[in-house]
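One protein chain is absent from this view; the other protein chains keep their places.
Read from first to last, the chains carry the letters A, B and C; within each, the first residue is number 1.
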Amino acid sequence: MNGKSLKTKISPEIRLSIRESQDSIRVKVGGFEIGGDNLTVIAGPCSVESREQLLETARSVKRSGASILRGGAFKPRTLPYSFQGLGVEALELLQEAKAETGLPIVTEVMSVEDVEIVERFSDMLQIGARNMQNYPLLKRVGKTRSPILLKRGFSATIEEFLGSAEYILKEGNWRVVLCERGIRTFEPITRFTLDLSVVAVLKQISHLPVIVDPSHGTGWSSLVPPMAKAALAAGSDGIIVEVHPCPEKALSDGQQSLNLEEFSQMMQGLKEIAKAVGRTI
Amino acid sequence: MNGKSLKTKISPEIRLSIRESQDSIRVKVGGFEIGGDNLTVIAGPCSVESREQLLETARSVKRSGASILRGGAFKPRTLPYSFQGLGVEALELLQEAKAETGLPIVTEVMSVEDVEIVERFSDMLQIGARNMQNYPLLKRVGKTRSPILLKRGFSATIEEFLGSAEYILKEGNWRVVLCERGIRTFEPITRFTLDLSVVAVLKQISHLPVIVDPSHGTGWSSLVPPMAKAALAAGSDGIIVEVHPCPEKALSDGQQSLNLEEFSQMMQGLKEIAKAVGRTI
Amino acid sequence: MNGKSLKTKISPEIRLSIRESQDSIRVKVGGFEIGGDNLTVIAGPCSVESREQLLETARSVKRSGASILRGGAFKPRTLPYSFQGLGVEALELLQEAKAETGLPIVTEVMSVEDVEIVERFSDMLQIGARNMQNYPLLKRVGKTRSPILLKRGFSATIEEFLGSAEYILKEGNWRVVLCERGIRTFEPITRFTLDLSVVAVLKQISHLPVIVDPSHGTGWSSLVPPMAKAALAAGSDGIIVEVHPCPEKALSDGQQSLNLEEFSQMMQGLKEIAKAVGRTI
Partner (left out) sequence: MNGKSLKTKISPEIRLSIRESQDSIRVKVGGFEIGGDNLTVIAGPCSVESREQLLETARSVKRSGASILRGGAFKPRTLPYSFQGLGVEALELLQEAKAETGLPIVTEVMSVEDVEIVERFSDMLQIGARNMQNYPLLKRVGKTRSPILLKRGFSATIEEFLGSAEYILKEGNWRVVLCERGIRTFEPITRFTLDLSVVAVLKQISHLPVIVDPSHGTGWSSLVPPMAKAALAAGSDGIIVEVHPCPEKALSDGQQSLNLEEFSQMMQGLKEIAKAVGRTI
């Protein structure tokens, strides 16, 4: 087939994120490896809102089989009047959740100045979609040794996505995990359009692990389980999903968050798909 | 979860393609049923090019487990200088392939005047993406009793897609199968962007069967198997794929066609996914 | 500058709609010529609803300087439950309006079967955006000698737009006028996104006249005058706008229709722009 031809569509200047060998690398986050046969499930609330909310979620997703805990401390919001995250307080709560559950932590870093503190409190740094082309930030995290979860911009082409990965890789940090999280299209019902073909393309041309965010990608909790299954079937190395003990009370993104029970049920279905593609969860 | 909320996003004027009961209907095509536990695999060449090409393909896809044979007789091409299909001659060859293999036939009808002859030679009428809003054609096929494969327009919203289904249903023909085949986005590497979230949405709000075309949806044969798997995992009732004995010599769409061996291999993987979602192929 | 380079981006198979000479051809509609120094203003209601509505509009737009009268008889509507147009009755009313005002008539034809009757009652046939790739229809109007107003599909590339023009030209009808009417993008406030760069591109690579529809292109009457001005400044050979004596009571597209007074005012502004680009209205 034409995996080779696909590579010819990418600029030859992109070199660090494209490798001859088809083997996916593995990126270690705490004691867990992304990119191996064992699929990654990152779960947790959109925003860290309180000690109770975070700990209850962490315990529950751990029990259901999640491998990494997510939780927003610094939140990029469209309007300055929206909840902007608890900041350092949230980072401390994430540490507490890690201490209790053993789950490594991934959380977003929004600016060069915050890299140091976010690194201290987390196991993996997330670069959000809005910052995918924030080059000073990419260069800065490229100088760390932390694993980086790089989310695709809303309207970034595959080439631009890899171009952003190059900024990190070129600084010496090879621990980059790519994340598809939905692109802008004309369809008004879903929040974004989850583009799973990008997963299939990236798995054929790059050695970097690829995961999918069906929560932001769809905007509706009822669409998360089917799209999570589809992501794994398309070859994704894992998923990142929003989970909240009480989505209707969430300070951000409640509509797209699974509750604890829904997450647990979804995990059952994902195990079947993992087996079908020769992997495990 | 919020399957109910999703319905509130659809105009209340859309009524025939939205049903209270969540049960998918089944649409009979020849001896095969689309929409039941047994997943549908429609396979065959983009265009019928010759007796040998068609029969070789038909025998092979039948052996590999396809349930319905596709093949273009009247082809909608961007330029008038491109191969426009063999027309009635192709219809006769499709009949011959059916006689030999027992596979029912689906083929595209492009105009009101051709409905009668295409109906005579086929088991299911396809309305192509470019004709999704050709209302006289929709009304005309709504007056037949043939099963209709309605492809989504390149940039049709879900509401417009269902609006087109309404045109057929309103005339009394309830045998409508919806087909996602990729939408227009900014991404240049893939031919279209296959939108699998539309499958998840449609399965939650409509009773009509939904299938997916990963060949047109991606434009690359190497992307067809992973996206076919993803489609089934997302809840699709089946797939329609282009298969050609020698894709590099195809008169149309060779780049996205599987060869006979690739199709056979793909079917193995699909069987695993089918099992994972509690269905069969 | 790089008008020549722009041509290299178009498939060499497109040949009839691309001409060496940069001179725009002129297409005669009744006594009026589209493509000359005198800019074209096509105005009238979205749908012909009644004798009074049509005649009042026709008289008024004539007085304000319109050159051609538009009015829908056969309407392509997203849902089968919406007003579908008055059909032949509307065609007769358009004839009456022409007889009284002298304005030539353009109206949409939606199917091959209707071409003959629509031709009898009008001076120019419109192919709507939804039918831009209805190839049997394009071939059929290519066999007439009527001027054709070919609207760009919602998500048609420039190359596909010209490809559709080729279908008409190849049959021998060279009287094709291209019309940009807005494309699908992610922006929800406007109904479509009016793409004026396509006007600039087409004027550099094709000899066919180009006009713009700011009514459908924006969906808001308050945006029509500024975008009509912009269209003429970008090099458009004219505009087509929806005008209704009482937009809030219109059976279709009221939100985007100018009332008679607003149209008259807009014409004043357009005369200034016409002068600025060395043309007249």
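Quick note on the criterion: a residue touches a chain if its C-beta (ideal position, glycine included) is under 8 Å from a C-beta of that chain, and two chains touch if they have at least 3 such contacts.
Remember, predicted model here, so these are calculated numbers, not experimental data.
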Checked against the full complex, the residue among B:75, B:130, B:152 or B:184 that touches the missing chain is B:184
Where C:55, C:88 or C:273 are the choices, the one touching the absent chain is C:273
Give the residue, chosen from C:14, C:42, C:208 or C:223, that touches the chain omitted from the document.
C:223
Contact residues on chain B toward the hidden chain run 155, 184-186, 188
Missing-chain contacts on chain C, rising order, are 1-3, 5-6, 9-10, 155, 157-159, 183, 185-190, 193-201, 203-204, 217-218, 220-223, 226-227, 229-235, 255, 262, 269, 272-273, 275-277
For review purposes, identify every residue of chain A that touches the missing chain, sorted by number.
11, 13-14, 76-81, 110-113, 130-131, 133-137, 139, 154-155, 159-160, 163, 166-167, 170, 184
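Following the convention adopted for this analysis, only the chains that are shown with their structure count from here on.
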Applying the touch definition from the top, give me the chains sitting in contact with each of chain A and chain C.
B
Type of chain A:chain B copy interface by residue overlap (half), same or different:
same
Equivalent-chain rotation between chain C and chain B, CA atoms, steps of 5 degrees
180
Using mean CA coordinates as chain centres, what's the chain A-chain C distance in Å?
47
Cα centroid separation, chain A vs chain B, in Å, comes to 33
Can you pull out the residues of chain A that are in contact with at least two other chains?
155, 185-186, 188
